[in-house]
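Removed: one protein chain of the complex. Kept in place: all other protein chains.
Chain lettering (A and B) follows the sequence in which the chains are written, and residue indices restart at 1 in each chain.
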Amino acid sequence: MPGPYSNVVYSEREAINAVWVLVSTAMIFFMQAGFALLECGSVRAKNSTSILIKNLFDACVGSIAFWLVGYGFAFGDVKSFIGGSPDYFASSGFENTPEDHYLLWIFHFAFASTSATIVSGSLAERTQLNSYIMFSFLQTGFIYPVVVAWTWGGGWLQQRGFHDFAGVTTIHLVGGCAGFCGAAILGERYGKEKDREAKQREGEMNRRQSVNFDNSHHYQKVINHVNKDYHQAFKEWLVNQSDEFRPHNQTYVVTGTLILWVAWLFFNGGSTNNLFVPRANGPAKIIMNTVISGSAGGVVAVFVKARLLGTYSFVNRYDCGALCNGALIGLVSITGCCDRVEPWAAFIIGCIGALFYVAGCKILDMLHVDDPVEAAPVHFFGGVWGTLATGFFDNQNGLFYDSPTKGQYFGYQILAIVCVIAWVGTTSSLFFYTMKRLGLLRIDKAIEIIGLDIAEMGGVGEEIYEKMRRDFGSSIA
Amino acid sequence: MPGPYSNVVYSEREAINAVWVLVSTAMIFFMQAGFALLECGSVRAKNSTSILIKNLFDACVGSIAFWLVGYGFAFGDVKSFIGGSPDYFASSGFENTPEDHYLLWIFHFAFASTSATIVSGSLAERTQLNSYIMFSFLQTGFIYPVVVAWTWGGGWLQQRGFHDFAGVTTIHLVGGCAGFCGAAILGERYGKEKDREAKQREGEMNRRQSVNFDNSHHYQKVINHVNKDYHQAFKEWLVNQSDEFRPHNQTYVVTGTLILWVAWLFFNGGSTNNLFVPRANGPAKIIMNTVISGSAGGVVAVFVKARLLGTYSFVNRYDCGALCNGALIGLVSITGCCDRVEPWAAFIIGCIGALFYVAGCKILDMLHVDDPVEAAPVHFFGGVWGTLATGFFDNQNGLFYDSPTKGQYFGYQILAIVCVIAWVGTTSSLFFYTMKRLGLLRIDKAIEIIGLDIAEMGGVGEEIYEKMRRDFGSSIA
Partner (left out) sequence: MPGPYSNVVYSEREAINAVWVLVSTAMIFFMQAGFALLECGSVRAKNSTSILIKNLFDACVGSIAFWLVGYGFAFGDVKSFIGGSPDYFASSGFENTPEDHYLLWIFHFAFASTSATIVSGSLAERTQLNSYIMFSFLQTGFIYPVVVAWTWGGGWLQQRGFHDFAGVTTIHLVGGCAGFCGAAILGERYGKEKDREAKQREGEMNRRQSVNFDNSHHYQKVINHVNKDYHQAFKEWLVNQSDEFRPHNQTYVVTGTLILWVAWLFFNGGSTNNLFVPRANGPAKIIMNTVISGSAGGVVAVFVKARLLGTYSFVNRYDCGALCNGALIGLVSITGCCDRVEPWAAFIIGCIGALFYVAGCKILDMLHVDDPVEAAPVHFFGGVWGTLATGFFDNQNGLFYDSPTKGQYFGYQILAIVCVIAWVGTTSSLFFYTMKRLGLLRIDKAIEIIGLDIAEMGGVGEEIYEKMRRDFGSSIA
């Protein structure tokens, strides 16, 4: 189907920009590996394959959904709310448009698949895979593209001067909000409630004791052993870790974080789509801001999280996960305004981002919303702060600078937060709630106890499974 | 040794293309990490270091072989079958040629090292390392370069209009075919035959039971325990996994797959070597096709593999490995024609690719060819399908389009498959068979039982090893 623009060849300037976008696209897609490692390392070992397969489905189903419908909704001649021009669905008319929509498609596909992957973390360890696949299609094919239509596709927010450079609102707030709603509707993981209560009791009994030393009966075991054999005691302690709610592999968590960080340099820097911009808004400064904000977030989070949450103790001094998630919220926070802030502002934005992360952890804990990988604190709360930060620090229209329209500008940033939460919250909650009523959202209690990797991915005979199902009950309200 | 072209400087257009090729080269080399992780995760833990060291040798020995001789055979003024101009061996005359052979060398080195690495997977867990190193040299220095001379170096296939854009025939079919021959000549891993028979017996006894629950005695143990203590039963079950023929770490498998996928975007997109091509054949569309075909392959494979092979059951619903290998065969299948097909064709090619993968698994199983990482189903069968798919879907000469020469074009695609299999099959089988006769191909039975990591890479005293060797017998026919 050769269209009128089939034989167009790049000019030199277009080619230079194309190289930058092509490389950035592939490296943003590399985020899939980063999220897979981060999430896999953060869950319990017995559910590690189940979270990996979700991330793979995000990439596979997401690309097909975004190809068939998502891109059309996001960019198909958007009037105000949503696009619909047939040329943009299933790439059917990409050669009928003067713009190079192949290049735009791959770049925005890489973004779209990220938005879905964020959700998988919040729903980890207890969601039926079929439901998740359906949600992934819905998210990449509809919920997310509508927001893109508003902010980047020429829709109502963009028309009013709303600024979201590389997707803090469009991607992170959307993904984080959907994850939050899903986690809230799903309910906590089996055993989490008891674990939380045990922690509180122990905390009252002994304030100085490490908060990560979770279950009192394990604690007693170690105490009993400690007089005879340290080595044995620690071995037992390690064995008993396996069912506790803690990351099962920090190496995966850290490697995943570093991959995400590297990819983020392309995520933000590549969003210029153009090398021929003023130095003050160019990719080099953007990458500098991104590095500084991420660093600031990491350092602040690792030093304040345990102290603010009251879990600090001499033997719980350093929290590697807080450093990772702090760096990530620093990266999230700068995503919206990295093209229009100074490095000192990036530093402040990252530091405050870390506080939003800690507040997010606290609030989720109070609401009993169980997010195994802390995706909602990072992406939801980070998405809110990053959108606000744009309103404050933007050196063209921000509240801290002189611009006649800065009040209006700030107002649209807030309106965007409200509308995106309303849209994503409503649509995703509707989906999750419907699936819940149909009994398709949450896995059986029996599966949750033995772990998804064994129960669904081969390994145990059906008779045994049926027996466990009968013993443990077949569902959790 | 300054040659006449030492001081040549790129034009702007050349520099733009050079940046694209340089980045693509480095990212294709990143495939070494992807294959290392994928293969390491797919074998048993006791042989994990042994497969890693093979992948490292592929890179190290491959670069030296390709530098000394391979590049000369592939590109040294090829008449028809093989090159031989001395300027191209050991890069001795790269500054005497107007073309930038430094750039071409690094790009083709990255390709060549991939071709060797594919083989290491098929031979895993039972090949003597010294033999493997020799094969790696032969493959990168001679077998593969000859095929390159035919298809890309100006040889007889290229002269007749044969099209292999990014190496489906040249790299994947070559690597997959050599791996298949090696695995067939090596024979199955120790214990595999018994394992297969046990599975068949159990399958007859209880069709509904999970196929991955491998050994009946393990099954009995769990049954015995299940009335007293689930927890204990599953722990025993997990311990007994260690000697079963299944991937030992899915995180490595998935991370490796995602790294390969990212690198594949450069593998295919970078093969343009040129940004100044018509939009309909440019790198952006190529990357779009690559993403869609890989996604389609993954989704189809994960849903059909267990059903087609009769191993599906309620407790074996999702197969993460099938999703990974399905995505990979989707990527292989599109490699040959990604510059000349439409996205809808890429979708179909990926879907059919998944069926070739399943067929490959079935055929290898029937032939009792033991390929621990399923490299032959993916690269050999994928290579065949990808070469055929070019003949069908190529929008310039394919059977589904109007071109006067399409019949002839399709014929050369088939001829290429036949000739490549004949060439690689003969040369690699000759090598493997000779080594087998000399007793240098397969490791001792004793080493196979205790695992290569312990037996060859330090850890056990020689006395113990000698005793085991006497007890188990020193070789396997």
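Going forward, a contact is a pair of C-beta atoms (placed from the backbone, for glycine too) under 8 Å apart; a residue touches a chain by one contact, two chains touch by 3 or more.
Not measured: the values here are computed from a predicted model.
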item: Candidate in contact with the missing chain, chosen from A:Gly72, A:Gly269 or A:Gly451; value: A:Gly269
item: Chain B residues touching the omitted chain (full complex); value: 1-2, 5-10, 12, 15-16, 18-19, 22-23, 25-27, 29-30, 32-33, 36-37, 40, 48-50, 52-53, 55-57, 59-64, 67, 90-91, 94-95, 100, 102-103, 105-106, 109, 129, 249, 252, 449-450, 453-465, 467-468
item: Hidden partner interface residues of chain A, rising order; value: 12-13, 16, 19-20, 23, 27, 206, 208-213, 219, 222-223, 226, 230, 234, 237, 250-251, 254-255, 257-259, 261-262, 265-266, 269, 275-280, 282-285, 287-288, 291-292, 294-296, 298-299, 302, 313-320, 323-324, 327, 342-344, 347
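Just so we're on the same page, only the chains that are shown with their structure count from here on.
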item: Rounded Å distance between chain A and chain B, as computed from the means of their C-alpha atoms; value: 33
